[in-house]
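Here it is, the structure in full.
All protein chains of the complex are present and in place, except for one that has been dropped.
Let's turn to chain A:
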């Protein structure tokens, strides 16, 4: 019996040691960023939500700006929240919806800033989390964009829906740019049970150690079984 007590005692101490080692992570701030989102169910939802739908290609990078603005006056940037948007020229080959010039400026969400606090809610610094819909524009690719006027500046458009950017490959295969579409989920997207809720843990281990849990809804594969011709036909209706 004494032998058993020794074994159990040793194992218990081992477990306590393991738990203590695990709790070394407690210096890593555990932040959460959660959104109350509408889930788009069909491609028609994306079309209806967008004022402007165009095909073309990205041109030169122009500038960056905060995509979060004063709630009553979008010309003024938000004082508290920062999502970096990258502004590119977009050269239009075809307009499916809306009235636009042959070249417009499009601001695409790049990354959101999260203020990090420690376990005593003391501010320790900022981290940036890349948007689930971000892909650096490639001028060689063709895109179909679903857009809205941002209201920030004249002739500046932003996403009309999420997702908003279809990339057309050279072989005319099509894909929405997003890390959270069924069938093309990024490896670090964790779906909760059999629900449509999911999250990514953005791990930061350099200046400001933090795990940011970004919660969102998984988007269905809106292009499933559709060719470029099918989509264009739908857009021209």
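FYI, contacts are C-beta pairs under 8 Å (C-beta built on N, C-alpha and C of every residue); 3 or more make two chains touch, one makes a residue touch a chain; residues count from 1.
The criterion applied here is as follows: contacts and distances are computed from a predicted model.
The protein name that UniProt records for the chain not on display, among "Transcriptional regulator, PadR family", "Peptidase M10 metallopeptidase domain-containing protein", "ABC transporter permease" or "Oxidoreductase", is "Peptidase M10 metallopeptidase domain-containing protein". Only one of the listed residues, A:70, A:155, A:173 or A:227, touches the absent chain: A:70. Mapped onto chain A, the footprint of the missing chain covers residues 1, 3-4, 7-8, 11-12, 15, 19, 22, 28-40, 49, 67-72, 74, 78, 80-81, 83, 85, 107, 109, 112, 114-121, 123-124, 131, 148, 150-152, 158-162, 164, 192-193, 195-197, 210, 215, 217.
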